[in-house]
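All protein chains but one are shown at their positions in the complex.
Up next, chain A:
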Amino acid sequence: MTAPLLSLRNLIISAGGRRLVDGVSLDLEAGRTLAIIGESGSGKSLTALSLLGLLPDGLEVDPATRITVDGRVLAPRDERGWRALRGRRIAIVFQDPMACLNPFMRVGEQIEETLQRAGIAAPAERRQRIVTGLAEVELPNPAALATRYPHQLSGGQQQRVMIAMALAGEPDLLIADEPTSALDASVQADIVALLARLQAKRRLALLIITHDLAVAGVLGHSIAVMQHGRVVETGPAAEVISRPRDPYTARLVGARRRLADVPAAQTMARPVAVTAEAVCVDYSARRLFGTSFRAVHGASLSLLAGRTLGLLGESGSGKSTLAAALAGMRPLADGRIRLLGHALEPRGKPLPDALRRRCQMVFQNPYGALNPRLTIGRALAEPLALARVPASAQAARIVAGLNEVGLDADHAMRYPHQLSGGQRQRACIARALLCEPEVLICDEVISALDMTVKVQILDLLKRLQAERGFAMLFVGHDIEAVRWISDEVLVMHQGRIVERCRPEQLELSAVRDPYTRRLLSARLMPKFDGAIVEKPGGQPRLQVSTAADCLPAW
């Protein structure tokens, strides 16, 4: 066996005495893909940055750490030594391509910098290589695209440009740090497939950092699972996913598996809580004589008490705008909403306060939704004070509310920053429920959470709904989650509802709308039965499986 391209031994990174990465050892070999999977704070991104000598200032790297590239040992802070490797031997693709590309330079110029760096002196050859590089990442009309600025491209195109730029210097090792996490679902699968093709074609050593089991399973020859700064399990991809040995890995795989079970929908008749008829919502023009932007076109729906309506869509589809309009928080341009018996119309009366209390919202970012200067207890006391609950009775109600969402009485004394993301979202749900709502609108409530926490929050919402009987609108972009929790699913695209179906019908074989079909076929799913296909490199790798051939397996 040949010596690894890059070997990392005992990486220890600490900040202020706290170990963020605690003894990670990895080997990267030419032509092989290693996927590091872990949840936020597991130290996976710091590990990736240390492989380029790009660790932020203020972090200490333990002297016991050894990073060897091509048999040469490099000190973690040896800026000169690392700079010689960056772009030439090792390249990286980051998470958020919009922020990672220089907004002031045309994308062609940015790729040209890498080419110059790689020692290609002739301008004509550089121009040629820019075009072939952009064509290699399957961008249409590469010559014209090279003259565009990053903000003129879509997220998927930007990430392709990042990949082309990383590959322009013909590196041996490509690191991709959450390359698809900032992208829409239908784009994610394309980027993953592209990375797989490029890796095989160029015989790259590829290091994928991801939180998504499916991405790791599809791309990785082998998988390393990280938790709390340590690697808890490594092994061939198929084996880690189908037969996890470590309890944490088992939890991670189990969480993903659970969502695939679609519970049977109920069909009992229920009273109607909210109806919308041909609702249109506009964003008004920002300057004089500008035209307003219509975010929602003629959306009609009805939400029944005790039931969950799922609203599925990608960013910019208008789903959050529609949710806000249903809660009476956005004026309508056209159409009509009946919310708990009150009619909301264009230029009509706003929702009375008493009714507003009965329709509550929970938002995506629980940290932003909680006042950082109020303890959880004080934040929860606010809706009670509005409902004129006497101060003496508030404490007991708050504790009861916290217990209901799985938090303790002593969480009431803490500030939002002292809680984890999942606990913060629980506190937000508790606050919403203290108003005794009849309608609960959940706007992307699990998007910012880790996989294992997502499932817990979904469970919690389902249990609370069964106990309390509120109507729920669940807005999300995650097909599995929306399908799992909903009794009916609406799919939104470009401001219109394009598909409405029962959750178990949300399958390629059952839906007709072309956009929904595209969304479903782009879905990445790990195969838990461990089916393995041979890859050109002779290395076993999981197949890129789509929903259709994947679901019946379990």
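Heads up, the rule we're going with is that a contact is a pair of C-beta atoms (placed from the backbone, for glycine too) under 8 Å apart; a residue touches a chain by one contact, two chains touch by 3 or more; residues count from 1.
Assume contacts and distances are computed from a predicted model.
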Given the options "Aminotransferase", "Acyl-coenzyme A thioesterase PaaI, contains HGG motif", "Multisubunit sodium/proton antiporter, MrpC subunit" or "Peptide/nickel transport system permease protein", say which is the protein name UniProt records for the missing chain. "Peptide/nickel transport system permease protein"
For the chain left off this view, which of A:I92, A:L304 or A:L344 is in contact with it? A:I92
Could you tell me which of A:A84, A:A354 or A:L386 touches the chain that is not displayed? A:A84
From A:S7, A:S42 or A:T114, residue that would touch the chain that is not displayed: A:T114
Contact footprint on chain A, counting only the chain that is left out: 52, 54, 56, 83-88, 91-92, 94, 96, 99-105, 113-114, 117, 149, 151-152, 162, 165, 169, 287-288
